[in-house]
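Below is one structure, written out as structure tokens, with a few remarks after it.
Note that this complex is displayed minus one protein chain, with the remaining chains in position.
Labels A and B are assigned to the chains in the order they are written; within every chain, residues are numbered from 1.
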Amino acid sequence: MHPAFSVIFLTTLIGVGQGLFLALFSSQTYSIVNVLPAQPGGYYALGGLIALGFLAAGLVASFFHLGHPERAWRSASQWRTSWLSREVIALPLVMGLLFLYAVVNWLELDADLFGWRLHGQVPLIVGALGAAATLGLFLCTGMIYGAVKFLQTWATPLTVLNYFLLGSASGFVFAAAYAAFKAPNVVEFYAAWAMVLIVAAFAGRAAALLRNARIKQVANLQTAIGIRHSKVQQRAMGFMGGSYNTREYRHGKGLAFLKSVKWIFLALVFPIPFLLLWLGLALGSSTAYVAAFAVQYVGLLFERWFFFAQADHPQNLYYQVVG
Amino acid sequence: MTQLALVIDLNVCVGCHACVTSCKQWNTSGQAGPLFDDHPYDKDPTGTFFNRVQTYEIGEFPNTETLHFPKSCLHCEEPPCVPVCPTGASYKRKEDGIVLVDYDKCIGCKYCSWACPYGAREFDEKQKVMKKCTLCVDRIYDQSIPEDRRKPACVISCPTSARLFGDVHDPESEVSIAIREGGGYQLMPEWGSKPANHYLPRRKTKMRIHEDELVRADNPLKKEDIRKEKSTDVTLDDWLM
Partner (left out) sequence: MSNSPDTADSPAPHEDVRNTTCYMCACRCGIRVHLKNGEVRFIEGNPDHPLNQGVLCAKGSSGIMKQYSPARLTKPLRRKQGAERGAGEFEAISWDEAFAILEERLAKIRATDPKKFALFTGRDQMQALTGLFARQYGTPNYAAHGGFCSVNLAAGLIYTIGGSYWEFGGPDLDRAKLFVMLGTAEDHHSNPMKIALAKFKRNGGRFISVNPVRTGYSAIADEWIPIKPGTDGALLLALIHEIIKQGLYDRDFLVKYSNSAELVNQDFKSPECGMFVRFEVPPEEGCFDPQNKLWWDREMDRPVSTMTPGVDPYLMGEFKLPDGTKVKTAFQLLKERVAEYTPEWAAGITGIPTETIVRLAHEMGVTARDQKIELPIAWTDVWENEHQSVTGNPVAFHAMRGLAAHSNGFHTIRALGILMSLLGTIDRPGGFRHKAPFPRPIPPCPKTPKGPEGVRPDMPLDGMPLGWPADPDDLFVDDEGKPVRIDKAFSWEYPLSVHGLMHNVITNAWRGDPYKIDTLMIFMANMAWNSTMNAVEVRKMLNDKEEDGSYKIPFIVVADAFQSEMTAFADLVLPDTTYLERHDVMSMLDRPISEFDGPVDSVRIPVLPPTGECKPFQEVLIELGTRLKLPAFVDKDGKRKYRDYPDFVVNFETAPNSGMGFLAGWRGKGGEKSMKGEPNPNQWQMYEQNNCVFQYHLPKSYQYMRNWNQGYLQWAQAHGMTRHAEPINIHIYSEVLQKFRLAAQGKSQGRRPPEHLKKRVETYFDPLPFYYEPLEASLTDKHKYPLNAITQRPMAMYHSWDSQNAWLRQIHTYNYLYLNSKTAAAQGIADDDWLWVESQWGKVRCMARLSEAVEPGTVWTWNAIGKASGAWNLAPEANESRQGFLLNHVISEELPPNPAGEHVSNSDPVTGQAAWYDVRVRIYKAGADEPHETSPQFAALKPYPGQGKRKSFWNFFAGRRP
């Protein structure tokens, strides 16, 4: 597929936002049960707003993908069948809950809703709802790709898992960097989990790469045109100056380029941020955390580009040769 | 339930592209139009077409088949492009099975085209909406067009009548009979999209000549070789009584 930058930014940015929120919410939950030191409400509120900012930026990016963004409101209507429609619902829902999460934290609203005699039940409830919605959003985003069954590189549960893991990892890395400035006493929590998530994401992504490397394409030229012969070649695709079919479904770069992108993202997303986090933990350097996030985010752009580029659409069987 | 579709007879398609441009001219000024063309007189002209004719070569010289292969939207019975549409712009008509796009609802997200394994959808870069073959829905029901011409533009133009049009759910229709009797098949059936359009394969007429057929009592050569000089040699005729 042709990697569209709007979609690359959309998916990576909301991934960070979602992950950041999950990081904030988990640390807040831990603190409620006193496993972690509690932070002022403003910390979570600001973090939530930053996460919201990431989601909003992703939303803005997504508009660049649309031919008619002014009609985007229509896209919520087909939630019964379309994962894209579901995402369109889930994204504002997450954003709304994030906003609410920020507000309740900012206002430090509290009430003993369940009679647990614990502080922070309101943010906990709102956060839990937000977390559920966030996971739902990960599911939707992943399934947009995972549900297209003939895009075999995507049609695997690993797609959803990796969206979740990569988004979460990048969010936790960001949270570590955020905490380095705002709440140094919980940095280690974020950093450690980020490292765990990076390892998990690496496993997930590597699994996907390994799977895709040995994928057996269901469709081939023979089934595409219905000619059962061992040697079938296209001689002319029917037009010469290009068309939507030649622009939308191909990355247009060479195999070497594709490979180098793969190694770049494998380095930038996993080992380097991991080492930087480790460095951050070892030296207590906030710069290391910031660098870890920056490097990883750039890596994710490469990763997402690769994710689209690697998907070989069966329609390409029909569009191979100009003649 | 009616399912309108095309049946494309690869046995007679000579690859003339009549279906390509007749479709273009009908639809650019029709309800699907205009169909955008970019840099039409410059380098790499490109445009929105609903129908293409491709060429394939099968086998190795000298045992080569050249196949011309027209392709447009297949109007799948289970169109994967429809449920993925977030706005409902992409839909399949209940009354005749035609898969259409409502351009007023389309947000141009292109997701439907990703979900079509056949590459049948064309994004109109000017109108910024997804377009595709409509089976000339603005022709086939138009009462002002003579009844026998109420067919998609590609069908009426096709010089080899390689494109049949009709209801593939009606077992007595021309298209159903053609599919049944001519070995009609679907493209990439493995995806389960059940394309309504079918293709008819090449059919070969062969001739077999028996050796006997070259040896005939009435061979005209026999009329030419009776002309021999009379023999003057003595033969048994001169002796036997």
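One rule holds in what follows: a contact is a pair of C-beta atoms (placed from the backbone, for glycine too) under 8 Å apart; a residue touches a chain by one contact, two chains touch by 3 or more.
Predicted, not measured: the structure shown is a model, and the values here were computed from it.
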Listed residues B:T87, B:S113 or B:S157, member touching the removed chain: B:S157
Contact footprint on chain B, counting only the chain that is left out: 11-18, 20-22, 24-26, 28-47, 49, 55, 57, 59-62, 64-68, 93, 100-104, 126, 134, 137-142, 144-146, 148-149, 153, 156-162, 202-207, 209, 213-214, 216, 219-224, 227
Residues of chain A in contact with the chain not shown: 231, 233, 235, 238-241, 321, 323
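Quick note on the criterion: only the chains that are shown with their structure count from here on.
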Touching residues on chain A, where the partner in the complex is chain B: 1, 65-69, 71-72, 74-78, 81-85, 88, 144, 147-151, 218-219, 221, 223-227, 229, 231-239, 241-245, 248-249, 313-316, 318-319, 323
Interface residues, chain B side, partner chain A - complex: 17, 20, 39, 43-49, 52-60, 66-67, 69, 71, 80, 82-89, 105-111, 113-119, 121-123, 125, 127-130, 185-191, 199, 201
